[in-house]
Structure formats: C-alpha cells, structure tokens
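One structure below.
Heads up, one of the protein chains got dropped from this complex, but the rest are sitting where they should.
Showing subunit A:
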Amino acid sequence: MEIEEQWRNFEPEDDMLDDLFGKVKVSRLQSHGVLSKLRKNILSSTILSLVATAYLFWATFYFAIWQVQVMLAVVDVFCIWILVISVRLYKGIDPQIDPSLSLLEQLKNTRAAMQHYMDVQQKVSIFIYPLSIAAGFLIGGVVGSGKPIEAFIGEKVVIISLVVAIVVLTPVNYFFARWLFKLFFGKQLQQLDKLIKELEE
C-alpha cells in the first residue's frame, strides 16, 4: 500500500478534543504560548515597577536630605522611563499567530520578539541597577546608622563600599537576569533556532 493511502487511512481517535468541546467555551480560552507568557511577565513587572515608582516618589519627599532626594529624583525619572518602555514593549508583542505568515516567518517573528524582550530588559537594567543600588545603599545607610547624610557619605569607607557595591552588584544582577531568561526561555529559543535552521538548510 502506498504511504499516501496509509496516511489517509489513519484516523487517530482522540477523546481529548471532544472532552474540551464539552468543558470549555472557545471564546474563554487563554493562551499559554510563549508570546502570551512574555506579555504576562511584562505586565507583572510593569505593575511592580509602578508600585516601586510610587514608593520612590513617596520616599523622595519623605527623606528630607537633599542628596538622597536628588538621587531618588534621578531614580524616579528612570522608573518612569522604564514604565514607558514596558508599556511600549507590552503593546509591541502580539501573542496572536498570524495565519497569513508562512511557518518560517512565524518562527522568525516569535524568535525576534523573544530576543527583543531580552535586549530591552538588559539595556534597561544597565541604567537602573547602579542607580537602585546607590539609592538603596544611601537610604539603608542613613536610616541604619542614624547619622545625617553629610556625616554618612563623608566617611571614606562608605564611598568605597558604595563603589564596590555598584561594581559588584550591577554585573551580578545583569547576569542573574540573563540566567533567569535562559532558564525560562532558553530551551524554547534553541527549539526555534533548530527549526529555522532545518527549514533554511
């Protein structure tokens, strides 16, 4: 028997789809695709950023120490910048499959959207981590030591510790974020790369 005929003869029976028809309304289904996951990640991190920004704004006015206020004001501006970027990124990712695209185009689009998400996160992190570390260090130091800011930052060891904290923690956070991305999406990126390569061979 020809394989075309064998293929036509094969009708796998599967109750799963019938079960689904009975249980769920198709209009209420949620997507579990990678692009939907990225959008959900962006949405949750945007909400967190919003809460953090609100807290920082409050802290900016609460700590009546001008050096801290200047530092926090800079962080506030960056937080707003990050919020704008996050909203743009969220809107830019379309979780819908486009049937007018070929399979290869769809694979490349999904790959590009994932890479773009990672690139934006990394670029943002390079700016925000040093500022966050510095602000956290100064607030924590002043509140913890109970000293005025002038006295606190007047000590040489504090300045050295601040520089060390920024130099060490910025790359640590940066690579931790990369590692997390690879942990969650690395296998799928490899899968997409493999498929794209197979089709282009």
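Going forward, a residue touches a chain if its C-beta (ideal position, glycine included) is under 8 Å from a C-beta of that chain, and two chains touch if they have at least 3 such contacts; residues count from 1.
Everything below uses one rule, namely that contacts and distances are computed from a predicted model.
> Just go with whichever of "Carbohydrate ABC transporter permease", "Monooxygenase", "ATP-binding cassette domain-containing protein" or "RNA polymerase subunit sigma-24" UniProt uses as the name of the absent chain.
The correct option from "Carbohydrate ABC transporter permease", "Monooxygenase", "ATP-binding cassette domain-containing protein" or "RNA polymerase subunit sigma-24" is "RNA polymerase subunit sigma-24", the UniProt name of the unshown chain.
> Which of A:I97, A:I126, A:V167 or A:L180 sits in contact with the chain that's absent?
A:I97
> Hey, which subunit A residues sit against the chain that's not shown?
1, 3-4, 6-14, 16-17, 20-21, 24-27, 29-34, 96-107, 110, 187-188, 191-192, 194-195, 198-200
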